[in-house]
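The complex appears here minus one protein chain, its other protein chains still in place.
Labels for the chains are A, B and C, by order of writing; each one numbers its residues from 1.
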Amino acid sequence: MRFVGGKFLHLIVVILAVTALTFAILDLLPGSAAYAVAGANASAHDIAAIQEDLGLGDPALVRYGKWLAGVLRGDLGVSLVSGQPVAQAIASHLPATVELVVLAQLFTLLVAVPVGLLSAWRVDSRFDRFCSTLGFGLTSIPGFALAMVLVYFLALKLKWFPAVGYAPLSAGIWPNLKSLFLPAVSLALVEWVILMRVLRSELIATLQEDFILQARAKGLPAWNILLQHALRPSLFGSLTVFGLQVGNLIGGAVIVEQLFALPGVGRLLLAGIFAQDFAMVQGCVLLIAVAYVAINFLVDVGYGLLDPRVRRGGFARG
Amino acid sequence: MYARNDSRKPPVWAKGLCLLALVAILVQGAPASASGPVQGGSLTVGIEEDFVGFDPIKARFLGAMDRNVLLAVEERLFDLDEKGNLVPELALSASTSPDGKVWTILLREGVAFHDGTPFNADAVVAHWQRLLDPKNRYLGRSALEPIESVTRADDHTVRFTLKRPWIHFKIQIGSAGFASVIPSPKAVQEDTQNRAPVGTGPFVFKEWVRNDRLVLARNPNYWRKGRPYLDTVVFRPMPDMQARFSALQAGQADAIVTDRGTHILQAREDRTLKVYSGDYAGPYAFLFNSSKPPLNDPRVRRALAHAWNQEFLVKADFRGTIPVVTDPYGGSPACGDSGYRKHDLAKAKELLAEYGQPVALELAHTNTPRGKEAGEIAQRLFKEAGVTLTLTPLAPGEVFRKVMNGEYQISSWRFSDYPDMGPYLHESLGSKGRVNFSGYASPAMDEHLLAQATSNDAEARKKALCGVARTINEDAVFLYLGGRRFHILARTDVQGLSATPHPVVRVGDVWLAGGARMLQNAR
Amino acid sequence: MSEPLLVVDKLSVHLPCGDRIVRAVDEVSFTLQRGQTLALVGESGSGKSMLCRAIMGLLPGRARLPAPGRIVFAGQDLGVLKASERAGLCGRRIGMVLQDPLSALNPVMKIGRQIAEPMRHHLGMTRVQARERSIELLRAVGIAQAETRIDCYPHQLSGGMRQRVVIAIALACEPQLLIADEPTTALDVTVQAEILDLLARLQRERNMAMILVSHNLGVVAGRAHETAVMYAGRVVEQAPTAELFARMRMRYTRALFDAIPRLDDPAQAMLTAIGGQSPDLAALPGGCSFAPRCARAEERCSDQAPMLVSDGHARHRYACWFPCAVGATA
Partner (left out) sequence: MSATGCSIRACGGGASRVDRKAGGVFWLAVAWLALVAVLAVSAAWWPLPAPDQIDWVRLTAKPGDGGHLLGTDNLGRDIAARLLFGARVSLFVGFLAPCIGLLAGGLLGILAGFYRGTIDALIVVVIDTLLAFPRLVLLLVVAFVFGSSLFSLTLSLGIVIAPSLALIVRALTIRIAEREFILAARAAGANDAAIILREILPNVLMPMLVYMLVMTGLVIVAEGSLGFLGLSVASPMPSWGGMIAEGRDVLAEHPHVSMIPAAVMFLTVLAVNLIGDRMRGWLDVRESQL
């Protein structure tokens, strides 16, 4: 219980630190949202009035305190630019982000796990070499270049998928999946490589273990040994990487969201920064930090589920 | 040419001819097809950025894309035709008193807002009084300064009382801006207008999911019978230019708004696409801060004007799809040669030698591909003249801030566009101008500005305006980066699009040839 | 005499290593009758484990078995079997106990499932049947409270118990041959004897043949019918166990004998290390591979490799030009 409590405290401190850091950094920035809000034809007097309206007159610490108090009441404030409640804006951008994360990571798993298993089972086989060469290739190009190629062939030439845009789930499962396919694949093309490498190298190590020899001595078939015996003990690194990937995609898939015009949190954040809409940026940062921390926690829980021996406290990274 | 001819698309020959003749093509569409408007269908429009908002006070300024929705959901009292005459919309007629200080406007009867509120004099008066009330701090109110009051004469008559005769009154109520469109007083009062606009227009606002889509649906009770043609209109913000064009090609958008030269040229070559263009006022510019050295010295500004090469920028950056301009008017009035300073490196160097000190400048530009490219070209051009230019890419709001506070040397700047640029230039270039951010002041300029503001004679006024243009070039107040020309790229089956004085897809006029297309292949 | 259960004939295992070849096992031959125990003894790296893995068919992927080596199990030449048929023997008719029970059990799988696995796979038992049988097996290998222990993870058991579990796994399908590769090396001295006795008892009860591998001659004494001493991949001396202990002909065997830790008096144990290093299996000397470490080596030893010859006494064979005199001490 003390362990859980300690970890919880750690998570709270991290979230507080991230949001405070955001406030401090945004406060460093020259200028203010008032100018972005007012447009080109406002006078200095108008700007001052808007400044007042937006509550930007207070010192940063006071504003942070007010903001924090608001968050505790479940109020993330309103966008300085559009006046829309931040929570509402984030909620409307979450579905695309969550779906993108789920789909991208699903593709990542679907490719990385089988390839990792096969590569590790037959190290240095032609398949293994092909896949690791392919992986090197894919991680050597910026993601947007890959996405461009995908759009060019699969959307413009073959017309299999829409080139841009997001069809919400309410538009039907099929259009929804189709609209997210290319963005998710663009992300997965790089992510699977990283996951596969980690899984493969851990699997190779596991396959050297005596208990694998013992399993083979039982006369079990290869797939059984790989899936039932080798996979689970080899998932620690992969779980960590998987968690990091999910964390990064929440608010971090800006380029893909921009390229495919998806209404995701990353785009909301980017637009917020460009418009100096601090309330929006702050809300997004909070979401991202909470997501990161929650994923971390889940990964830790995952370690315990994977290995009955993990019952110790502290972060499993140690 | 002829081999490509195709019965489905008669205007190919016309297009070819136009291109061969190197005629600037303004409206490059097919003549209305013989079959006439068809009801039904859904139109998806890809736009550059998301909307800002639709309440004049809450939104604070009109976003570049906002007119698209504003003019589909709400309506003005009058539209303006090309000659500047009022064309009745929500009003029936306008008459002015002999002294020119009172305008009486008769309103259309039997019109209702989408929320059921009747359209009447109260709605118009409420809207205008709200804008004029200083407490509400409507940012455009200084432009409305000549209006004394707006009052209700009877249920369907309103009276505008002016402080003095005002030549721009017609433009003010007929232009496509925040002040001229009439919102539902109920929606304004309930404070929902900004995010869910309610008006009397051909389309009813359905939903707006930020960064994703804004959906309009056909107004079944629209007062113009038979209009609009489309069932739904979807605006999708697609900030990436390449993505926007891909969306058009792949069929996720039926029309897109773009200013990317390569895409416009590509669309012209594409038989499934049509290009609609229109020029408007308010050029792109590099604004000089004339209040601080070294740019307070006209010789330096003139040198930079000669070092600058607008033709090259237009060619390289826009692929020749926007006009090279020498005045800020977008064609009306046409001033001809106004002493524009052409690219002349020798002259630039000569002027700088006269100035005699090394010149190093900073350019604050918006952090967009467009801003970057213009900056890079300027950097190279100035370097050839011996001027060092540092580029500072900034968020748009930051550029505003620096310019408004005079914390800049050169900045990328987009002058606002007005059908009549006179009053705006008066504020921007006059020595006491409210939005004169360049710190420029000259008696000659003030004289021309005063003349255009007070003159009631069209010819004299044109002369004064052209005098302004000439003085801009003479004193090198700012550098032209090209004129404003908007381009709407649409599929050929999108009919009824026309050139407007704004980059607006007037969806109220649009129909889809073979309107059943949408039903057959639901995308 | 009936047909032998296992015949290993001129078996070699070659492992390519870079551009050289490691001769891990070099032309080893022996036969094993049903119900008998053969002990394989030698230093680590002498090829015992590779030999076992060759019989199981569990060699590393790059290992080669050059002709004319053959392994015949119950009259069946294993070399001609397909991989799947070979796998059908493993666990079913040949069981294997690995050296280190700590690592031989899957740490993230309950032991019950690990015992049940071969039965479900080879015998097609249902989950319930396999579980009941697993409990019986756990009892048979001497684990108390088998019903609860079956749901333990390996880390919840002691080392000795884990080795019993490994033995239970190997016995699950009632194999005809049990290969025990250093089954007690990793265990406490006190537990070693228990496990060895357990193996012996089970072997008797089930009439299994067993190959018992050890680096410790002491372990073998009294537990194997026959003992083969391996050095550098070859069998250098082979005899019925009692005969071997009575008349050691190889100096290497004698050195191994001297290295036996005295169980009865650990404090006085004379751990006589054998001088020198075990040879590089990729570059074996031309003559006797033990020659560089042999006190008695002469020129002939490094020129010509001695063949495994019988000394004409009770199936005792050895490979040495200058064997120890019978009854002599080294």
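We take it that a residue touches a chain if its C-beta (ideal position, glycine included) is under 8 Å from a C-beta of that chain, and two chains touch if they have at least 3 such contacts.
Quick caveat, the model's predicted, so the values are computed rather than measured.
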* Asked: From the list B:Glu373, B:Glu407, B:Glu447 or B:Asp493, which touches the chain that is not on show?
  -> B:Glu373
* Asked: Out of A:Met148, A:Leu177 or A:Ala222, which touches the unshown chain?
  -> A:Met148
* Give the residue, chosen from A:Trp121, A:Phe236, A:Phe260 or A:Tyr303, that touches the chain omitted from the document. => A:Phe236
* chain A residues that touch the omitted chain in the full complex -> 10, 13-15, 17-18, 21-22, 25-26, 28-30, 123-124, 132, 136-137, 139-145, 148, 152, 197-198, 200-202, 204-205, 208, 236-237, 241, 247, 251-252, 254-255, 258, 266, 269-270, 273, 281, 284-285, 288-289, 292-293, 296, 315, 317-318
* **Sites on chain B contacted by the missing partner chain, in the whole complex** => 241-242, 260, 262, 266, 312, 315-317, 367-369, 372-373, 375-377, 379-381, 383, 390-395, 398
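Methods note: only the chains that are shown with their structure count from here on.
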* Going by CA means, which chain is nearest the middle of everything shown? -> A
* Structure fact -> CA centroids of chain A and chain B: separation to the nearest Å works out as 39
* Asked: How many angstrom between the C-alpha centroids of chain C and chain A?
  -> 52
* To do: Report the inter-chain centroid distance for chain B and chain C in whole angstrom, where each centroid is the mean of the CA atoms.
  => 89
* Tell me, which residues of chain C touch at least two other chains? -> none
* Pull out every residue in chain B that's touching 2 or more other chains. => none
* In the complex with chain B, residue positions of chain A that touch it -> 30-33, 35-44, 46-47, 49-50, 81-84, 89, 92-93, 96, 148, 151, 155-156, 159, 162-166, 168, 258-264, 267-268, 271, 273-276
* Tell me, which parts of chain A touch chain C in their complex? -> 122, 209-211, 213-221, 224, 228-229, 232-233, 306-309
* So in the complex, which bits of chain C are touching chain A? -> 53, 56, 58, 61, 84, 87-92, 95-96, 98-100, 103-109, 117-118, 121-122, 153, 155, 166, 169-170
